[in-house]
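Here the complex is missing one protein chain, while the rest keep their positions.
Take a look at chain A:
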Amino acid sequence: MVRLITHNMLACHVKNCTKDNFPLAFSDVELVIRPAPENLEFINRFLPKLDWKALVDTARSLGDTTLPETMPESMTEDQLRALHHVLMEMHVEEGNMTCRGCGHVYPISNGIPNMLLAEHEVGR
């Protein structure tokens, strides 16, 4: 159930992990496509929040190459649709998310990522 819209917002929250903690890298991924009702206006409003480069890199690592390398100045409807597909319809069901900074692995099982930290990793 991890959609890329959420993944694009998620950074590592281990103590003192402030460098390279975003985006988390996917591995051993089991991908499921679930159609979702289109809401292009929401996507359009969400654009400024997105980290485009991280999104495109992640989408490519998951085998989706519909997005352009750089963020277009103004989105056409087709581009918004492609973006909707990537953000809202691609669900990662199984796999791991690894922080490139500290190497912490967040396992995803049954669509639920385990974000629990060990006690020594909790920030103060």
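The rule is simple: contacts are C-beta pairs under 8 Å (C-beta built on N, C-alpha and C of every residue); 3 or more make two chains touch, one makes a residue touch a chain; residues count from 1.
The criterion applied here is as follows: contacts and distances are computed from a predicted model.
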{"item": "Chain excluded from display, named as in UniProt, from \"Ribosome biogenesis protein erb1\", \"54S ribosomal protein L28, mitochondrial\", \"Bud site selection protein\" or \"Phosphatidylinositol N-acetylglucosaminyltransferase GPI3 subunit\"", "value": "\"Bud site selection protein\""}
{"item": "Where the missing chain touches chain A, by residue", "value": "1-3, 5-6, 9-13, 21-22, 36, 39, 41-42, 45-46, 49, 51, 88, 110-117, 119, 122-124"}
